[in-house]
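Accompanying notes for the structure given below.
What you see is the complex with one protein chain gone and the rest in place.
Read from first to last, the chains carry the letters A and B; within each, the first residue is number 1.
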Amino acid sequence: MPVIFINGEAVDTGEHPTVLQAALANGFYVPHFCWHPELSVVGNCRVCLVEQEGRGVNIACNMPVVDGMRIETDSETVRAQRKAMLQFILLNHPVDCGICDKAGECTLQDYHYAYNGEPALSREPKLKGTKFYPLSSRILLDNERCILCSRCVRFTREVSKSNVLGIEYRGDSALVRPAEDRTLDDDPYSDNVIDICPVGALLSRSFLHQARVWYLEPTPSVCPRCARGCTVQLWHRKPEWQLKTLDPSHNTRILRVTPLENPRVNGPWICNRGRDLGEVLERPRAEQALQKGAGVTMMEAIEATRALIAESTRRIALVSSWASNEELRAFQNALGDRFTSFVKPDQLPEEGEVVEDELLIRADKNPNTRAAQDLFGSEAPEIREDADLILVWGEGVDFAQLPRGAKIVFLGSWLLPEVGHADVFIPLSIQTERRGHYTNFEGVVSAFEPCQPRPEGVIDAETLFPLLAAPGGARGRA
Amino acid sequence: MTGRKVLTGFEITADSHTLAGYRARGGYEALAKALKTMQPRDVTQEIVDSGIQGRGGAAFPAGRKWQGIDPHDGQPHYLIANADEGEPGTFKDRWVLEHDPHALLESMLLGSYALGVRHAFVYIRGEYDRPWRRLDAAVEEAYAEGLFGENILGSGFSCDLFVFRGAGAYVCGEASSLLGSIEGTRAWPRNRPPRMTVRGLYQAPTVVNNVETIASMAWIIRNGAQAFREIGTEKSPGTRLISISGHIRYPGVYEVELGYSWTKFLHEDCGGLLCNKPLKAVIPGGISSQVMTGMDAKVLTPGEVEGMTLDHEVLRAAGSSLGSGGMIVIAEGTCMVRLLQIMLRFYRHESCGQCTPCREGTGWMHRIIDRIVAGEGRPEDIGTLYHIARFNDGTTICGLGDAAGYAATAMLDNFRDEFDYYIEHGHSKFGGNLECQ
Partner (left out) sequence: MKHLIPEFERLKTRLPPGHDATLLLPCLRRIQEDQGYIADGDIEGLVEYLGVPRIQIEEVLSFYGMLRRAPIGRWHLQVCHNVSCSMRGAERLLDHLSGRLGIQPGETTPDRRFTLSTVECLGACGTAPVVMVNEAYHENLDPAGLDALLERLD
């Protein structure tokens, strides 16, 4: 492996083909706007300039490592040029950080403080550009803030391949625009451009002016919306910055979802449906245990279920493919031998949704089918007409299709019509309220952490199953 | 007379630009000779030996560029003649295209043979209509005579030529951006590495040569490298087409033997300045070469024969360059502030917008000079212009940004008093004059 010298230190460049990559991997930070590990090298921002002994200054992102080369990332020349590049970039940038969602996580802000820090040299009025240009129902473009790094353009060409975005015109009139025959709504991965935009030029309409990012923190989680199981970050307010509000859900809402970079699963990307986890996770919750539609205590519901188990002989369980690995094992350990179990999909593809593609999206719209099938087999549910007890775990089952003579115990989290039609309904917690793991379709296990409080009336499935199985009733335990 | 000729040594008649006219002066003999008696590598070697330097602006040894390609490495190669002549003050390639298109075509065939090229291109600027008609007619004549296509002159060598017309973008004269234009994308220059001889058009090894450079190749093969070396100077062999314009009595294209006296050229061959004014300044090789004062160019008065000679080394040593051969002569009484305004407007207009320093810097410089010309200059503007120029130098993807900076710096260095005067008084020291009055 070529060894190069960065700021006098010998560095084994390993598999890294360029000076920029070798430097970053070895703890020498070289600032960069346009370079992105998953995109082609264009070298247009000119901020990653480094000095090579004997060769002068050039951009590190396009500089192949050559054994023995000596690189300075912070020489006087480099510092002066970097400063000048930031002056150029800021020439027509509006510096409207006060009203910009990116403020606080903006690369340009960071670099300005780290490498420039000086007032503008220019006294010319800033060129005006379009603000809040709608690229789609999800994304706005602010051409004044755009620094033309072309990351978004390359993303739609090289990663999502939707070819929606381009740079039109030239010189200081050049600007990002969508193709006239489409919008970013045609790109199921479009929101990644918001993340990779190094400035506040691409804005999420759902997150627009919702919160200052420094009041937020991310909780690691796993997107449950398909079998890929992309790792994500759920952003919500920091506990120390709780709002004083009549509706406490403001403090626990998921304000945005971003990818949690994961080379084994999703790289740095997720699809737009993964951004919209609120659609599934913030649906109205079922928080009340029911018996034939009437409210009962959790204790009473558990007792009733135990009784139904005891009275029945031909028991079938329809196991949730949204249950965590831990819950699946808990069910297997507690009740596995008393039920004939089938794994069923909780969710099916929706109208208009991309069913499957070559990047991330999988046809199986459930996060944990693989783990569930490893325990309970992959045969399609086959419900005998003479079944006398059916345990429905999770959604996706039409009760009308179940044998009339069977009693139904329904374990679920959402306020669905079925909760009233079951003989017993027990409300369960969801993935944002507990810790757990999903196993994706390739067998990669990813963890999710809780970030929302568990509603009063619901129970974790892991706690529930031993109670249902315990001999002699659950008195004094729940 | 401006010395011996390589390209223009024939009389222009009604049909001198046609195939018949070209054949009558020995045209396509070099091709026949090469295909019969020379291996591809011999042709390249001849070009290397001739010492010819690129005539587009950078003066890189053309043979060395050709040596970057192995004609037998089994991949496709491309040869492109760069006829995207757009450097202000330059119109010499237009002369070749209009008056001697077959010299270009024969040279393209020789180059294609030397470099193992099956498909060659001429990239001609979009506005050139008559030059394109002449070239296009020549191409059709050559095809009709079997000089292009399959099995040329029964040699087994095959080559097609596509004349590609630009559509109005100066930056396409930059070789890598020209490739993007041919590939059907927005013409943005490409970062080096890789060099184009490694990965160029369609990702294949590619040579891009200026029209004048390549058009000289037929002469070199016909007469031999040695004959070429005997013309010009030791370090700058051959001739240059100089297109001269501005405040000069006989503007036009002149073929000048390298090493020729600049004074003689201006005052005798080109008839001296208009209005009998003294020479204030001269831009030797297109506006991207640094302006020189008449004093520095040592061509102050007619008859002063000891001045500078026209060759690459001498001009480089004087801090400028022969560049594209687009010489602009500027008489006393001309407002240099206004001239720089025009130049900076040009660079801003033509910046492709890809890389930061050029995209922002050219616009910034233009807005400053516009303000100065409007009478609202500030003393610190000069420093800012220098700053922008300094940080466009060597930081951009292609040379356009550097060139804008060179133009500004050379103007400020040489005519600082005029700029200071304009800023202080809010108007031009020379009444904003551009014309020779």
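Everything that follows uses one rule, which is that a residue touches a chain if its C-beta (ideal position, glycine included) is under 8 Å from a C-beta of that chain, and two chains touch if they have at least 3 such contacts.
Keep in mind the model is a prediction, meaning the values are calculated, not measured.
J.: Among A:H16, A:R82, A:H112 or A:R177, which residue is in touch with the absent chain?
T.: A:R177
J.: I'm checking contacts with the chain that's been left out. Which of B:I328, B:I397 or B:L412 qualifies?
T.: If we include the chain that is not displayed, B:I328 is the one touching it.
J.: Using the touch definition from the top, which of B:G3, B:P40, B:G86 or B:P101 touches the missing chain?
T.: Of the candidates B:G3, B:P40, B:G86 or B:P101, B:G86 is in touch with the missing chain.
J.: Have a look at B:G252, B:G319 or B:G394 and name the one touching the chain we're not showing.
T.: Selected residue, touching the omitted chain: B:G252.
J.: Since one chain isn't shown, list which residues of subunit B touch it in the complete complex.
T.: Output for subunit B: 76, 85-91, 94, 118-119, 125-130, 160-162, 164-170, 181-187, 202, 243-247, 251-253, 283, 287, 326, 328, 330, 334, 338-339, 342-343, 346, 349-350, 352, 434-436.
J.: Tell me which stretches of subunit A touch the chain missing from the display.
T.: Looking at subunit A, the ones touching the missing chain are residues 163-170, 177-182.
Assume only the chains that are shown with their structure count from here on.
J.: Could you work out how far the Cα centre of subunit A sits from that of subunit B, in whole Å?
T.: Centres of subunit A and subunit B (C-alpha means) sit 54 Å apart.
J.: Mind listing the subunit A positions that touch subunit B in their complex?
T.: Touching subunit B from subunit A are residues 41-47, 49, 56-57, 59, 62, 64, 80-81, 84-85, 87-89, 91-92, 121-124, 127, 147-148, 166-167, 169-174.
J.: Using the touch definition from the top, list the residues of subunit B that touch subunit A in their complex.
T.: 169, 171, 186, 191, 193, 348-357, 359-364, 367-368, 371, 378, 384, 387, 390-391, 394-397
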